[in-house]
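One structure is given below, represented as structure tokens, and several questions about it will come after.
As you look at this complex, bear in mind that one protein chain is not there, while each of the others sits in place.
Chain naming follows the written order as A, B, C and D, and within any one chain the residues start at number 1.
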């Protein structure tokens, strides 16, 4: 039952339990050390949001889960942070898994688990990130912005999911700009680092894709399926969030196609340069090899005195200029031949030799 | 809620509010400076069309939206001009997003938002384009052409969508012709700019594709779904418009396949030329290297007087002609060998050396 | 409403209106100059088939359309000959667009529009083709072959569609045979025209594909959808026709895959030949360069009389044979080295040098 | 109606009509010359199986078809042996087309048409194959093996279809083994015949694919659709047969992917070898060209007696050893330079020069 693929991870120093309980008129924030302290906060406000950073403490997660009636399979999924985004309905409550983009050294996605009840939302993040994407939600609750304070827990869940989904946009825009730059580079001055860059972007897009596709399905389920806990008004917002996820997929797929195209253009540019190099080589060989042969001829040591047939040119009055004439003719021979075959001509018209 | 990917844009100098109110017998056109002036125009004519150029003034859009009862999520979508084409039903009214082809320096698509009510149509364009694709619709209203004046607002919405969709055709035809030209070029005289051109067309086709696929779905929804505001007669027209969108996709996909094929043909043509170049090089080397070796032999300085074994050829009566005989044989050696191996022969038959 | 992509075309000299009115016992054929003459032919026979060649005369089409109650959108589609195959139901009648293969200088598809009513069939062809694919249907009507004369107008429509669909087979078989020939050519003696041929076939297959896929959908609609005008018996025939369209698609897709494979095989064959060429070059260089160096050594002019260290070989009794020994060793050096590295050996075993 | 793509074929010398009529207790086999002789065999046994080899005799097929009530479209499909596998229901009876693998000189698929009635099965094969895949079914009937003798005609149809489907396995296993061998060959000693082999296998897999995909659909239809003639018990067997067809598709697709991969590996191996060849060439050039230049220098004929500046080396006591020193340095120059640039080193570490 316990998937053997659970990734062991160093435990964060301090799991952080942050609680925000609020209603239209009141708000209470606290950071707890132990889950037991949660009990006396329950049922005080219309909505209570418990956020746990660091799911490594399995026991802690399990305690909080029990307190709110989570199925033990859901608890396992919270701890085992390799889940795909999904929505699972357990009688009254809904268990949602989403994946959040995290840019540390390299691009990663982290699991965020939401457990949504009629008057509470539990969120579990893999690790604590100072200034995570939930901060804007906290701000809206604290400052009573929008309708979040006056809405139920389903709207809070929406706000959190929306924050997660919107976190993909800046990352994708970053890739879009880098691809734009790489495109210019490839068309003008490709280097071999270019391929590595394109490949790296492709890999990261693959990572994002693995995260966002199931998210889209999960959001679709949330806004279409008859889940009683989610009211009609919130569905309109979830549809908007679903639209965002589709737009992300759109951007992703376009970027992926661009990457493939860039690779093709790169390869054709490399081929072109190879051609160019080869043409230089051929031209140098074609120009210098025949003259070199001719000077070799007159470097032969046949004894002119032994026979009138033995290199009489060496004794000619204009022997040396005659040799130079041959050399020049030899140097022109092959290029002219190529030119006649239409080979050189074409290339120049086509601008390939540059 | 507010997508963080909203593209900030320089505000146009003057947002333009253009109102056309009409019925079978009357038509009234005016350009307003402030949204408040709209009020006394409402309900005067059977249909009122309000067109706003420049959605950067969020407040203005919001005011007009409120006046006609738009949901604030829809208003956000109007302002945030990165939406995919879509249809959203809000109680009585329908909110439609479409994307219009714009050819400025490079190909772009701009968002056009339509808000359709029983007696009004609001349209929001990103920027003002003198002579936009709505001009022909305005003309038809002014000159009472076709059935537009005698129809309700849904027909006006159709006419506007049809104008947007038909705007894709000339662009695609342009690409079709450029591809035709590129194809001839690649088969006859490919240059390295060809690849850049094919790549650029491919990118633009990708842009169009991202715009038109969701449009097709939106049009399908409009003509099939039970939207009360759209009458049966108009659905026939919307089906026609949907057919146009499918034809555009058809053209797009064909062009995309052509692009890929052209790339392949280009690469094979580059490979062919490389082969050709290499064959020249090999042939030059094969012809001149053996003679060069032979003349080198007779350039050695062995002292013929010291021994009868030391290059007696140098003293021969016909030593020099003999050397030339060797040279000629040496020059023929490799080509004949190649010819025997069937290598040269084939190539010529195959027309590769040209 | 009027698609701006309508392709302007030179009008044929004479639009031809050909009418065949028939029943089980009677047949009447006539060629009309003006649509008005049609009137007195109507309702005389159980079935009337009006065939118009040349749709450039929009007015004419419009007149005939009005006479039979065509929707003006359908008339527009007839005139605007870039439609995809489709089936549209208008109250009692059915409007069908199909695309016919035409082999003039190059492969094209032309639009054929059918308008089917309970007792009539209108067909509109783009241009007049002497001996078009409808001739066999005319023959069957004239000679009372099969059940066409005793059936209603829906059977006539089927017969015409079947004639159009079956027109694809000989074209595809032609491509199949050309591909077979190209395959042999590529495996034995590829030339650069081969690529152009494969590319051209691919393009034509793309054209056919664009025409036949929507046709398949249209035929599927015709035989499955509850269209009252098409009786049960005819549906069996339409299913057969639908099967044919699927077989065409099957052939098409197979041919397209073959084309891609051929391109791959071609590229690998070009690479192989490049390798072969390079090996010749390397071998020639490897054999002749070291001897050339050695003869250069003994071509140096050091004065043997000045020092016993200065090229004493030149004075040796067997200096010249010794030099030849070095030359032969030099010529063997590199090939033997390569052979030891397993390089030459492999190639020969692998049959690559040929 | 008569598809113009019907492939004309040489008629087999003798169409063979073989009849097996059987029930739980009796079996009667006979080979008929004329279809008329069939009549008195009808209705004698619970099941009668008529097998016709050679469908070229259209009249014969038509006669037998009429006798059992086949629709004339089905008769046409029998004669016209280019059908895809399909199931067509005609009132009480079912017409099934399947394609059988035939290995003659090359891989082909032949059409087998089954016409299944409540107490009869007609099978039509393109040609007579001694020892066809139906022999095992005949054996099971003759020897009363399994439940075939005690079952109705639908079980016989299943047994025949199963025999056809199972005929694909040995062929596919053969290809699997050949691919395995080719893989080893490509990774160790690729030749250019390898490409031809992979291409041939790919083509044959394509042929099989075109045959088996529609077969899968047909079998699915047979076991799922409410066809009254097929009893519940037989459906379990048909599901098994359907499973086999899916397994065949699985094997096919895996083999096809392997083919593509092999092609990639082949190309990369060809590229590698090209690199290897080029490196030899470059190395030979790099080692011998500078020494050749140096010996050329001392082959110049400047007159040392005319000036102390004119090649004093020629007169040095150690002039010749000095020249050799230069030669050795020249030979090392480029390789050392390359080595410093990290070029040689890398290659050797990477094991590329071999």
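Points worth noting:
The rule is simple: a residue touches a chain if its C-beta (ideal position, glycine included) is under 8 Å from a C-beta of that chain, and two chains touch if they have at least 3 such contacts.
Please read all numbers here as calculations on a predicted model, not as lab measurements.
Considering the whole complex, the residue from A:136, A:220 or A:292 that touches the absent chain is A:292.
Only one of D:33, D:103, D:181 or D:236 touches the chain withheld from this view, namely D:236.
For the chain left out of this panel, the touching residue among A:27, A:67, A:227 or A:270 is A:270.
The chain not displayed touches chain A at residues 1, 3-5, 71, 73, 77, 82-84, 86, 88, 189-193, 195-196, 199, 202-203, 206, 210, 263, 266-267, 270-271, 273-274, 276-278, 280-281, 284-285, 288-289, 291-292, 295-296, 298-301, 304, 311, 313-321, 323, 327, 353-354. Mapped onto chain D, the footprint of the missing chain covers residues 146, 159, 162, 166-167, 169-170, 173, 187, 236-237, 239-240, 243-244, 246-247, 250, 254, 257-258, 261, 264-265, 267-269, 271-272, 274-275, 278-279, 281-282, 285-286, 289-290, 292-293, 296-297, 299-303, 306-307, 309-311, 334, 338, 341-343, 346, 349-352.
Here is the rule we go by: only the chains that are shown with their structure count from here on.
Both chain C and chain D are touched by no common chain.
Overlaying chain A onto chain B using CA atoms gives a rotation of 70 degrees, to the nearest 5. At the interface between chain B and chain C, under half of the residue numbers involved are used by both copies, so each side presents largely different positions.
Separating the CA-averaged centres of chain B and chain C is a span of 24 Å.
Those residues of chain D in touch with two or more other chains are numbered 299. In terms of which chains touch, the assembly is arranged as an unbranched chain of neighbours. Chains that are in contact with each other form these pairs: A-B, B-C, C-D.
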